[in-house]
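A selection of the complex's chains, in situ.
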């Protein structure tokens, strides 16, 4: 209710601040009997952690997690799974100079006004550091979905105005392998190079830039999603919009679909080579009436540029008087390469939740 | 849990199918003591109802509602409010010819596969008729918000590729008055004319077209929204994506924000003329860190073209064999004029819910 839980049957609750002792998550509702591949989960965390490359923030966190409950001899037991990620490089002193001013386009002002108290050591709870807990929980959800053959892959499809062409790699492992060959996590090598160069120039300017992440969910069974409010794309949209810096979400034909005519946009049903019902086009993005239709689920997420820049900026302080904020500390010129595992994680949480929910809708 | 409820503290549950006896909604959690203006609620329903003009569907429904519980002598009592809207023009025979085939880009196939049963009289539960219940409940939420001075206004900002310029009418009543002067519900008269002409030509083609609705929430207090998952824009996004035919949502700078640099995008804090903290620009769309910051909340919703067209289309039937679907019956060439009150209603439900939630976050 207070906003720190997500999901109904596969439900997570995260906790922790960027400069506290630890962050973490409880997963309640993961089915019993799932083998927990710790290396896989750590690998997902490693893709999100800071300090991976020259184009991300230099904060040093190994993001090493441990599981304190809910597993026994390598398997889930059906009881709540607690994953803890200690904070290592807290360096709250870095932020000391900005204690009393509201950083532009950060959450300082809104948190202070809402709660009447402010943990001024960095972003506190509003920091994107919280998303590490989501990645850990999402990795578990992905392991669950893998037992059903469901794959979730994402990559950076735009940085600023640089857009990648559509990538046609149907195999999930191969897609990820290709994407992981470059530090910007774009599955198109030529575009990746251009993006990296651009981010690096932005970084040198002490500035930041936004971008987009595209995500594909493959082999999702027909039937996931609960109309009328918990439509599959509505829950995916909420999941994505809850990620720091996200300003937009679209699925299937998305915003451009609003410019089309019905006669172009309708996805004609066919029987495919395997004798299954499919559609000729996929403007529906794999979801019709809020329920997955067996086609690949496709959506795109827009990230605004990170607010922390290395420039001096005008602002006000907690008395409402004007003040200047100086651009010191660490900064992350472009968040989208590190956002890829977060988008996948949140998608996995939604799909795992609806996969469980779908088990109860029919009397067999 | 089964998807027919929305909201936490101001919570609605809708019911009813397009060709059943009635649709309706229970509102649980509306504070006691609110005066219920029945005419206002009916007025909102009238904006959504079919048959309003030549550019909407010709189904005839008066959408007359009645309240069966939860009010006493014109005021809410704190108990659940049940609003019932009988169906009048059911004409399920119109649909008889399509009983066994899956209409392209409708929910027939996914509902049938998920539930194993299909109410083939029109869209059943997946029909946009269900949104009448939302409009009724949202109208009550708007009445609640009006007691706090909060206004919610929306209009059609695009039809197909025709985009309205930004409209600068700060007074909510005046904005609505302007918008209601034309049947397409665009607050810019010149664009409205162009849109109407275009929709009419699409209608004559037996085709449909998508569009966009822009929404503005004014005088929203600072502090609404519950990080980290129930960010105000995440809940708004889910609300909008749960509306039939919506394929995209963006707030503030939205998708175009992903192309900007931080130094352009950051909203500089200032003290405004009233001595309050404000921001010079509003790329944040009135929400920072998931919490309203007192600036106008701005978002945009993309609607795909309606799937029902008057053309013959290829498809498959419930055995998976190919079939043809003929374009008979009634059709709605462009849904966005009728979507305006739905967008406002869903926004009101989100804001009312978070306004109530915000009452509990501080120990005063």
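By letter and in written order, the chains are A and B; residue numbering begins at 1 in each of them.
Operating definition for what follows: a contact is a pair of C-beta atoms (placed from the backbone, for glycine too) under 8 Å apart; a residue touches a chain by one contact, two chains touch by 3 or more.
Please read all numbers here as calculations on a predicted model, not as lab measurements.
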Per this structure file, total copies of the shared sequence (2 shown): 4
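Assume only the chains that are shown with their structure count from here on.
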Centre-of-Cα separation between chain B and chain A, whole angstrom: 26
Chain B partner contacts - residues on chain A that touch it in the complex: 1-6, 8, 14, 102, 104-107, 109-111, 113-116, 125-126, 130, 158, 160-161, 202, 205, 207-212, 222-223, 225-231, 233-235, 237-239, 241-242, 247-255, 257-271, 275-277, 279, 283-285, 288-293, 302-309, 311, 313-316, 320-322, 357-358, 361-362
